[in-house]
Each structure stands twice: as C-alpha cells, then as structure tokens.
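Take a look at this one; I'll ask things after.
The other protein chains are all here in position, but one chain of the complex has been omitted.
All chains are identified by letter, namely A, B and C, in their written order; residue positions are counted from 1 within each chain.
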Amino acid sequence: MKLTNGNYVRPPARYSWWLRQGRYFRYMMRELSSLFVGIFSIIMICGLYQLSQGEAQFTAFTSSLWNNFWWLSVITFLFVTYHSYSWFIVTPKAMPLRFSGKKVAPWIIIGAHMILWLICSIFIWFIFTNGGAQ
Amino acid sequence: MNVKLPLKASNKPIIWSLFAAGGTVTALLFPALILLFALAVPFGLLPAELFSYDRIQGMLDNTFIKLIVFALLFLSIWHAAHRMRITAHDFGIRADGFIAFLFYSIALLATILLVIALF
Amino acid sequence: MSDVKTSQKSVRQVEIEILRYNPDTDEKPYFQTYQVPCQEEWVILDAVNYIKDNLDRSLSYRWSCHMAVCGSCGMMVNGEPTLSCHAFVRDMPDKITIEPLENFPIARDLIVDMDGFVEKLSSVKPYINAAEEKTVEQGTYQQLPEQLQLYKQYTQCINCMLCYSACPQMALNDGFVGPAALALAHRYNLDSRDKGREVREDVVASNAGIWECSFVGACSEVCPKHVDPAAAIQQTKIAATGDYFKKFLMPWKNAQKGQAPEGGDQ
Partner (left out) sequence: MLNKINSDVVIIGAGGAGLRAAIEIARSQPDLSIALLSKVYPMRSHTVAAEGGAAGVAKDEDSFDNHFNDTVAGGDWLCDQDAVEYFIHQAPKELTQMEHWGCPWSRTKEGKVAVRPFGGMKVERTWYAADKTGFHMLHTLFQTSLKYPGIKRYDEYYSIDLISENGQCYGVTALDMRTGQIKFFRAKSVIIATGGAGRVFPFTTNGAIKTGDGMAMAYRAGVPLKDMEFVQYHPTGLPGTGILITEGSRGEGGLLVNKNNYRYLQDYNLGPPDPWPRKKAMELGPRDRLSQAFWQEQQKGNTIQTPFGDAVHLDLRHLGEEKINERLPMVRELAINYMGVDPVHEPIPVRPVVHYTMGGIDTDIEAATRLKGLYAAGECACVSINGANRLGSNSLTELLVFGSKAGANAAEFASKTSEQVDEALLENMAKQSADKVAQLFHHQGKETIPGLRNEMNTIMEAGAGIYRTESSLKDAVNQLTQLKSRFADIELTDKSNVYNTDLIQALELGSMIDVARAMAVSALNRQESRGSHQRLDYVERDDKNFLRHTLATFAGDDNPTIDYRDVVITKSQPAERVYGGESK
C-alpha cells in the first residue's frame, strides 16, 4: 500500500471571516469601537490644545464640534457605549471573584460593573454641571 | 498547525497593561464624557455657557483635575492604538510591524500634544 | 434491542450534505448529498452512522463514546463547531451541512489532522510539577474543596478541539498555542499541588501564547463542557503581566528561577 500525506488545508477567509457568524461580527464591532475611542481621545486632546491657545481658538473648536461634527459624535457615542457594554459583559471571565470559597455568579459581577458605570456617569455629569459654579 | 520553536518571551505585558487599564477607564467614563462635551449642547441638554473658556480653564487650573484628565486621555489613546493594531490584523492586514509603528506613533504624537496642551 | 431502536418512532427525511475528501483521488474537497430518514431522538452522529452503514461505506470520521466525553466526533454542523453526538437532529432544519472541523488540515473526509493540537497540548507541560515529590507512603496531599473548586472547571476539557475550530485567531495564525492548551496550563497553575507556573510561562507567555488571544470569546461559547478557555486566558494574561513587572522590579528573583530544576523528570 502506498504512503500518502495529502492533507488538504482550507484557505482561511482572511478578510471576510467576521461576516460569517454573529459572534464574530459582534466581536469586530467591539474591536472597531476602539477607532472611535481613539477619535474621541484625539478630539479631546485637540480641544485641550486649543484651550491652551486662548479663548478664540477654544470657542472656534467647540462651535465646530457642536455644529459641524455632531453626527460624528453620535456615531462615536454609539460605538463607545457598545464598547462599554461589551467590556462589562465579559468581566466575569477576566475577574472571577470568589467569596468564602464560592464562585460569585457572573451576573453579579456584570451587574456590579454596570452599576459602577452608571454611578461614574452620573458623578461626572453632576461634578461638571455643578462644580465650578462658584 | 505547529508550535514554531524557539518561542520568544513576549514583551506584550507593557502595552497590554496599558490596554487593559485604558479599556476599563474608557468603558466607565467615555460614554458620559461624549454625551457631556460633544452632544449635550447640540441636543439642547445643557447650555453652552457651561463650556465657556473661563470655566473650563478654571477647572484645569486644579492640578488634581489636570492629572486625572492626563491619565484618562493617556490611557485611552494607548488603549485605542493597541486595539487598532489588533483590529487591523483581524481585518486581514498582514503588516504588523508597520501597523504597530503607525498606531503607536500616532499615540505617541497625541501623548506629546497632550503634554504640551496641559502642562 | 435493534428492534426497539427502529420501532414506532417518527421519521423525518433530512438532506445531509457532507464535505468529502480522499487524498488518494481528490484534488480538493467536494460536497456529497445524502437523503437520510432521521428518527426523532437521533443525534447528528446517528445520522452519520446511518450513512456509513447504509448509504456509503467509504465515508470516514471519528467517533466512539456517543456520550460527549471522548471528544472524538467534533464536526462543523451548519457552520458551527459541534460534537456530533451531542447535537440533536430534532433541533436542525431539513437540510444539514457537515464539514470537518475548521482550522485543521483535512486528512480524509471528516477526519482532521490533530497532531499539531496534541503537540500544543504537550508544549504547556500539563502535569504536576511539585516542589518536592512525595512518596506514596507519605499519603495524599491536603487539598480543600475550595482549592479544588479553583481549578476544577479547567479540568473538564475533553480535547474535542471545537474551541480551536471556533477561534478566529487560530485561523489567522496557526502557530497560536490555542484555547484548550492554555486552559490546561491554567488548570495546573491553579492546582495547589503544583509549583510549575514559571516553567510553563516559557510557552504560555511567549509570542505564540496568551498574547495571541484577542478575547473573541468564541472558544467559550462552543465549549461543550463549559471549560471557558477565554476566561483562563484572560486570567493568565493578568498573572503573566504581574510576573513580568515583578521580574523588572525584583531582578534577583530571576536568578533564583534559573537555578531551579526545570521540568522535573524531563
């Protein structure tokens, strides 16, 4: 009998694999959210830079952001919120807490993160709107 | 499907720890920040006066706030850069060296700009 | 018993399309379609066995236990990595597509080449690396139930390789050590009897190890034994990062590691 080593290697779908299944697509959207995290970070840095350049520049910056680029902010907001959600959903995997030897149920860890998220958000909003009102 | 030897110890922990910390911080704070700074005024939730030059500048005069803003943006920019590198790989772009150079350079430039702006 | 198996059960005609490949004769794989009268309680494997016994003797695939513990019969069923003895025909549409597990070379029909997988599994040194070996006369180690619980989940892997098939990083980089092997390393790292974490880190925290994982989480979703390899890898990343910075801050610890006997009996 003859010797054979004819394994067939299927070519991977290098560019389109993430369109094939819901779980891959959701992952890619989570990953893509980083683009918007980056965009908003840069916007903020630019804003800070304009701030350091004086009032005129800063006002030009804010009006441009609010009047011309509000649509980008909406998209960014959606992606970044999805990023937060998808990040907290997987926290039990990265942080498996134990309490007196027993595993803390994943939903408790997820819930705790969601609540923390809410508290942080309200806190920022509150500090900004009320702080500096002196 | 082979383990390609010899394996190299990875220096990923440096960038990964920035990435992980940045991921958590941005997840907790970014949606609220975007809502506040980019959407609240155009959607009429808050008056534009709250974002006046004097008020913002006044807040940043506080060194503590300044440091927090720096930490937040530093982490988020490096988080985004590292993750963009992975995303590029996931989209089938196979020039990891170039991609890493590109995104980390942008992050570095942004970091420098941030330092200039704040300090 | 065979009369019982065929008695008074409702039968549904299902079209099953199977990816065939015989390296002796075929340039590349092709689909072949079979009409199978499936009984209500059948699993996919029963339908494949029916094809083998009644329609096509040349169909090749692996199977044994029929109870989701031997890990042989993993296949892509309608595009999803599945244990074919664990997936019920009643949950499937009238047309089923079966392919060999993805991210593995096809050796023949539904049989994939798993040598690379076994090599990866071995590479993480998945055995107890005790500080001092006890003799049998000294009795068993003490291990509290909560210490057992810490790693128990990661002992449940049946090596069915579904996670390798689901992992997109595996598809993009076939050198990646992969979910099951990394979860197994984590299992031993967490075992109170083991002291081999540093030895394992040579592979686990290498350029083919945990850092190749981008936390898609598909491995954990398809795992029939709820091992959750994605979690194991995330936790290993955190631990390895700690170790990495510790080495910077406490370089004298490295010297000690160099002197320690590595790999025990190796």
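Here, a residue touches a chain if its C-beta (ideal position, glycine included) is under 8 Å from a C-beta of that chain, and two chains touch if they have at least 3 such contacts.
Note that this is a predicted model, so its numbers are computed, not measured.
For the chain left out of this panel, the touching residue among C:108, C:186 or C:237 is C:108.
Among C:147, C:173 or C:207, only C:147 touches the chain that is left out of the view.
Not every partner is drawn; the one left out touches chain C at residues 1-2, 4-5, 7-9, 22-25, 41, 52-54, 57-72, 86, 107-109, 111, 114, 118, 121-122, 125-128, 130, 133-134, 136, 139-145, 147-148, 151-152, 155-159, 184, 188, 191, 193-194, 263-266.
Quick note on the criterion: only the chains that are shown with their structure count from here on.
Averaging C-alpha coordinates per chain places the centre of chain A 31 Å away from that of chain C.
Centres computed as Cα averages put chain B at a distance of 36 Å from chain C.
Chain B has residues 86, 90, 92 in contact with two or more other chains. In chain A, the residues touching two or more other chains are 14, 18, 31. Interface of chain C with chain A (complex): residues 21, 23-24, 28-29, 79-80, 102-103, 105-107, 113, 144-146, 149-150, 168, 171-172, 214-218, 220-221, 228, 230-231, 234-235, 238. Within the complex formed with chain C, the residues of chain B that make contact are 1-4, 7-14, 16-17, 20, 86, 89-90, 92. Chain A contributes residues 4-10, 12-14, 17-18, 20-21, 23-24, 27, 31, 90, 92-94, 96, 98, 101-103 to its touches with chain C in the complex.
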